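Every protein chain of the complex appears in place save one, which is left out.
Moving on, here comes chain A:
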Amino acid sequence: MKRHIQEVNKGISLEELKSYFTSGMSLMVGGFGGVGNPPSLIKMILNMNIEDLTLICNDTGFPEIGVGQLITDKRVSTLYASHIGSNPNAGKQMTDEELIVHFFPQGTLAEKIRAGGVGLGGVLVDAGVGNPFVEKGQQTTTIAGQTYLIEPALTADVSIVYAKKADPYGNLIYDTSARNTNPLVAMAGRITIAEVEEIVPYGEIDPEEVVTSGVFVDYVVRSEGVDWTWAWEKK
C-alpha cells in the first residue's frame, strides 16, 4: 500500500552531525563506566579539532574506554561527574589544574540531569547535608524540619546517548545496564543525538516498549560499534 504522508526521519550520518560540535561547548554524555557511552560519536569528536569542552557525565570511564578518551586526549576543561577513580588521567589533570572538576554524589548528579531534562529549575537533596566536601557553600532550604541542598538543574548544548534500537522518530530502547544515565541525558540536551545499534522502520517498536520518547531526540545515527577493549577483556 502506498503511503501519502511524508514521514519524519531523524536519521543522519556522522558526517552531517559534525557541525553541532564546537570548541567550548557543553556536552552531556550518557553512560556509566564506559558502558552506554556512544562510541562512534566520541570517536568523531576525537577526530575533530575540538577542545575546551564542558563535559557532564556520570564518570570519566577508563583512559582508553568511552568518554575517558576525551579526558586522556585533553579535550575537556571542565567536568561535572560523580567519580573519576577509574581514569587516572582525570585525577592527574585535576591535580595539575588542567581540568576543573565538580563532584556530586551519583544520585544527586542523576537528579540534576533529570531536572534539566524535565524542565525543573533544580532539586532538593539531603545527601551530603553537613558534609563540607558536598555542601561547598551551596544554598540550603528547610522543609518540614529537614534541611536540603538546593541543586540546580543541568542541561547542555548537546546530549549524546547510546541505545540499542530506534525508529525514525527517535523512540529509543536500551540494552540491559547500558541504559544507566542515557534516558536522563537524552532529555537534558538542547540538541540530543542518539547513537543506536539498529534503526528499525516505523511500527516495529511497540509503543509499550519505548523507554525514551523520540520527542526528546533530534537525530539518530547508526553506531559503528565499540572500538576499544573492555577492562575485563584484558588477560
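A few notes on this one:
As a working rule, a contact is a pair of C-beta atoms (placed from the backbone, for glycine too) under 8 Å apart; a residue touches a chain by one contact, two chains touch by 3 or more; residues count from 1.
Just so we're on the same page, contacts and distances are computed from a predicted model.
The listed options are "Amino acid ABC transporter ATP-binding protein", "Carbon-monoxide dehydrogenase medium subunit", "5-oxoprolinase subunit PxpB" or "Acyl CoA:acetate/3-ketoacid CoA transferase subunit beta", and the UniProt record of the chain not shown names that protein "Acyl CoA:acetate/3-ketoacid CoA transferase subunit beta".
Summary of contacts with the chain left out: across A:Arg75, A:Arg114 or A:Lys165, the touching residue is A:Arg114. Of the candidate positions A:Leu27, A:Ile56, A:Ala81 or A:Ala166, contact with the hidden chain is made by A:Ala81.
Residue A:Leu184 is the one among A:Leu41, A:Leu184, A:Ile205 or A:Val220 that touches the chain not shown. For chain A, the residues in touch with the chain missing from this view are 32-36, 58-59, 62, 81-86, 91, 94, 101, 103, 105-108, 110-111, 113-114, 125-128, 130-134, 174-184, 226, 230-232.
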